[in-house]
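Before any comments, here is the structure.
In this view, the complex is presented without one of its protein chains, the others remaining in place.
Letters are used for the chains, namely A and B, taken in the order the chains are written, and counting of residues starts over at 1 for each.
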Amino acid sequence: MSAAPCDFSRIFSQAVKELAQFRRDPITVGLAFLLPLIALFLYGYATRLEVKGMTVAVINHDQGKLSRDYIDRLFSTNQMIPSEWTGSSPIEPLDRGLARATVIIPPEFSRNIKAGRLSTVQAMVDATDVNNARVIKNGIIGTTNFFIESEGLNKASKILEPHIRLWFNPGREESLYIVPGTVALVLWVFPSLLASLSLAREKEQGTILQLYASSMTAFELIAGKLLAYLTVALCEAVVVLLASFVFFGIRFVGSPVTFFVDLVLFAACAVNFGLLAGSVAANQNAAVQIVATVGFTTTLLLSGFIYPVRNITYPLSLISNVVPARYFIESCRDSFVRGPEPFSHWYIPVALIAGNIILLRLSSKKMSAMQLRG
Amino acid sequence: MKPGKVILRSRLFSLIIKEFHQILRDKQLVSLLVVPPVLQLMLYGFALSPEVKHMRMSVVDLSSTPFSRELTAGVVNNDVFDLSNRADTISELSKQVSQGEIDLGMVIPPDASRLFKAGKPVPLQVLVDGVDANTAGIAQGYVTQILQELGRSLKGADREPPIKPQVTFLYNPGLTAAWFFIPGVMALVIVISGTLVSSVSVIREKDTGTLEQLLMTPAEPMEILAAKVVPLVMLLMGSVLLCLGLALSVFNIPLRGSFFLFMGVSILAIFVAVSIGMALATFSGNQRQALLTSFFINLPVIQLSGAIAPIESMPDLCRGISYLDPLRYYVSSLRAILLRGVGLESIWPEVLALAFFAVALFTLSASKFRKQLQ
Partner (left out) sequence: MTDSATIVYDSAAPSPDTVVRAKGLCKSYGAFEAVKAVDLEIRSGEIFGLIGPDGAGKTSIFHIMGGVMKWSGGDIEVLGTSPSQARPQIGYLTQQFSLYLDLSVEENIRYSASLRNVRREEYRERTDDLLRLMDLRRFKSRLAGNLSGGMKQKLALCCSLVARPKLLLLDEPTTGVDPVSRREFWDILATVAAEGVTIAVATPYLDEAERCNRIALIYEGRIKQTGTPDELKDSLHLERLEVRARRQAELAGILEKESRDLISDVQQFGDRLDILVADPASAQALVTGIGERLGIAIDVSRQRPTLENVFVHSLRKEGDEEQMPEFDFQRARRERNGETAIVARQMSRRFGDFWAVKGVSIDVGYGEIFGLLGANGAGKTTTIKMLCGLIGVTRGEMELCGQKGNLRSSSLRGRLGYMSQKFTLYDDLTVFENMEFYCGVYGISPDLRARRIAWALESCGLAGQESLITGKLPGGWKQRLAFGACVMHEPEVLFLDEPTSGVDPLARRQLWDLIRTFAQNGTAVLVTTHFLEEAEHCHRMAFMAGGEVVAQGSPGEIKAEQPGQLIELRAQPIQAAYLALKDSFESWRVSIFADRIHLVALAERDLDKASRIVTETGAKISSHRQIPFSLEDSFIGIVERAQMEVVR
C-alpha cells in the first residue's frame, strides 16, 4: 500500500481517464470549442457600445438656408441619422420609438441669426438609454458650437484648442476593447462548466463510490481533474486566441511571456472554481446553475468586461476584487493593447495564484471525507 | 355528453394538480424561479453603469504660470476628470498612460500664458487612453466641450452665442442608468429561466421513465401537454410580478403604461419561453443535454436582444439577425410600457411580432411534443 501523501501516478491516470471520457461526448466537446468561438464572434461583432446611427427627427419651422445648413451639420457624422418622421408632434416619434430625439428649429431661425438675435433650438431626447442620451446631447451642443464657428458667427471663440490623440487605439476599434475581454470571459465560463459537470456527474451516477472504495485522497482526485481540464482549457485558449488573431486582427503588443503565465494561472483558477462548484452541488443541474449564476454573471458584470470597473458602485466594487477574470482581463488588455513593461503588473499573477490556492483548498476540504454522506 | 365532459375535466384537472405538486416540491425548480431573477436584477441594476466619471488625468505643465495653474484647476473642476497625477515631461506622461495609471493626459505648452494674453488660440495636446473605444470617444467629447466653456469663462465671455440649444430629457429625466437596464434584464431573466424551468419540467418525465406509465393511462396527448404548460405559465407570471415588484420598489422604475398591456405582453413572452423549453426537452435525450444545449441558444438570444447593448450600434448583419430574436420585441415593449408610458397604438408592430413568434413557436414545439407521445 502506498504510504506517500500524494500519489502522482494516480493523479496522472485520473487525468488520462477524464480526457478519454471528455473526447467521447460530442456535446461536451462542442461546448468546449464551438461555443467559445460562437461567443467570441457574437460578443466581438455584436457588442458595440459606441453610439452611432441614432435616428433623430427634425421639425423645421424655418425656411431659410441657415436652418438647412444647421440640419446638414447635425447629420454630418454618422452618429445621428435623420428619421423619416414628417409629422408635427415632437413627442410622437419618441413615443412610438421611431426616433431617439427630436430637434425643433424655431421659425425665424435664419433671420434671427443674421440679425444677431438669440435663437433657441429645442431638443427632446429619449433618455431611456442614458448613454445614448448623453451622447446625443453632447452631439447637439457640439454641432451647435461647430456651426457657430464655421459660419463665423462668433469670432475668436477658439481660445483653447485641443489636439486630441488616442493612445493605443488610434482607429478606435471597439474590438480591441471587447475581444480581450471576451477571451477572458470565454476562458472562465467554459472550463469551469466542464470541470463542475465532471465532478457532479461522478456523484450523481455513483461512480464516485469506487473512488471512495479505493484509497484515493481528495487532493489526488481534484488534482487529476484539474490537470485534465486545464489541458482542455489551454487548448480552448489556443483556438480562441487564433480566432482573435485571424478575425479581429489582435496582435501582441506587450510581453507574451507575462501573458502566458497569467493565462495558465487564470485557466487553473477557472477549473478550480468549477471543481469547487461540482464538489458542492448535489447533481449536475445544480452544478450548472451555480456556475452560471455565480461564475458567469459576476464575470460578465464585475470584471470590467463591458463597463469599466471604476464605474461599479460600492459595495459591489469590493466583490470585483475577488473576481479572477478582472485581473486576467487587465492582463489581456495590457498584452494586446497597452504594452506596459513586462512584469510591471505583478499583482496580477499574485492575485491569481492566491485565488488558485484558496479554491483548491476549499474544494479539497469539501471532498476530504471521501465517504458517503450519511 | 355531460358525464363525458365531467370526466374530461377531471382528468385534465388531475394532471394539472399533479404537475403543480411536482413543481412546487422541487426546491431546485422553485429556486430557479426566484433566485436567479432577483439576483441578476439586483446585480445588473447596481453594477452596470456606463457613466464616464472620475477619469484619472495627468497634466504636464510646461508653462508654470498662474494662467496654466488656473487652466489646470478649471479642467478638473467637475466630476468627469480627476487630477490624479502630475508629470514633468511628455515621455513621463506617455509612460503613465502606457502603464495604465491614467486615463488621459494633457500637455500645457511653455508659451501658453503668452499666447492667451495675445488673444491667440492655445494649443493643448491631449492624450487619451483608447483601450476602451467607447469611453475614449465620450471623453473626447467632454474634453472638447469643457475646454470650450473653460476658454470662454477664462476670457470672460463677452457675447452670448447666438444659438442656444435647450435639451430636455424625456422619460428618464434623472438619467438613471438602471432604468435602461432593468427592463432589459427583466425580459432576459424571464425568458432564460422560463426556458430552463420548462425544459427541466418536461424532460423530467422522460428521464424518470414515468412518461411510459402516463402514456398507458387514458390521458390524451393534448391533455398531457396542457397540463404541463398551464402551471408553468402561471408560475412564470409569478416570476414576472416578482421582478416588476423589485423594479418598482428597489429601483423606483415607473410603470407609466397600462398594467394589463404589461401582463399581456409578458404572457406572450412566457409562451415563447415555454415553447423553446419544450422544444429543447423534446429534442434532447436527457436533462443534462437539454441544459447544455440551452447555453448555445441563450447566448445569441441575449446578445441580439438589445437588453444590454443597443441594437442600433451593431453592425448591419447582427442588426438584421436581431429581427429574428423574439426577446428583442419583448425588451423594447417593456421599455415602452414602463418608461415611455405608451399604449398599443404605439407599439403594435412589436407586440404583433412577439405574438407571431409566440404562436409559431408554440405550435411547432407542441406538435413535435405530441408526435413524440404517439
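We adopt the following convention: a contact is a pair of C-beta atoms (placed from the backbone, for glycine too) under 8 Å apart; a residue touches a chain by one contact, two chains touch by 3 or more.
All values derive from a computational prediction rather than experimental measurement.
**Student:** Of A:L166, A:L211, A:A233 or A:L352, which residue touches the hidden chain?
**Tutor:** Only one listed residue reaches the unshown chain, and that is A:L211.
**Student:** Among B:L215, B:L241, B:L317 or B:A360, which one is in touch with the chain left out?
**Tutor:** Checking each option in B:L215, B:L241, B:L317 or B:A360, the one touching the absent chain turns out to be B:L215.
**Student:** In the whole complex, what residues of chain A lie against the chain that is missing from view?
**Tutor:** Against the left-out chain, chain A lists 1-2, 7, 9-10, 13-14, 17, 20-21, 24-25, 205-207, 209-216, 371-372, 374.
**Student:** Considering the whole complex, not just the chains shown, which residues of chain B touch the missing one?
**Tutor:** With respect to the unshown chain, the touching residues of chain B are 7, 10-11, 13-15, 17-18, 21-22, 25-26, 208-210, 212-213, 215-220, 374.
In this section, only the chains that are shown with their structure count from here on.
**Student:** Could you grab the centroid distance between chain A and chain B? Build each centroid from C-alpha atoms only and quote it in angstrom.
**Tutor:** 14
**Student:** Tell me, which parts of chain A touch chain B in their complex?
**Tutor:** Listed in rising order, the residues are 27-28, 30-31, 35, 38-39, 42-43, 45-55, 70, 91, 94-97, 112-113, 116-135, 137-142, 144-145, 147-148, 153-154, 156-170, 172-174, 176-177, 193, 197, 201, 284-286, 288-289, 293, 297-298, 301-302, 306-308, 310-313, 316, 330, 333-334, 337-341, 344-345.
**Student:** Give the list of chain B residues in touch with chain A in this complex.
**Tutor:** 28, 32, 35-36, 39-40, 43-44, 46-51, 53-54, 71, 94, 97-100, 116, 119, 121-138, 140-145, 147-148, 150-152, 154-155, 159-173, 175-177, 179-180, 200, 287-289, 291-293, 295-296, 299-300, 303-304, 308-310, 312-315, 317-318, 332, 335-336, 339-340, 342, 346-347
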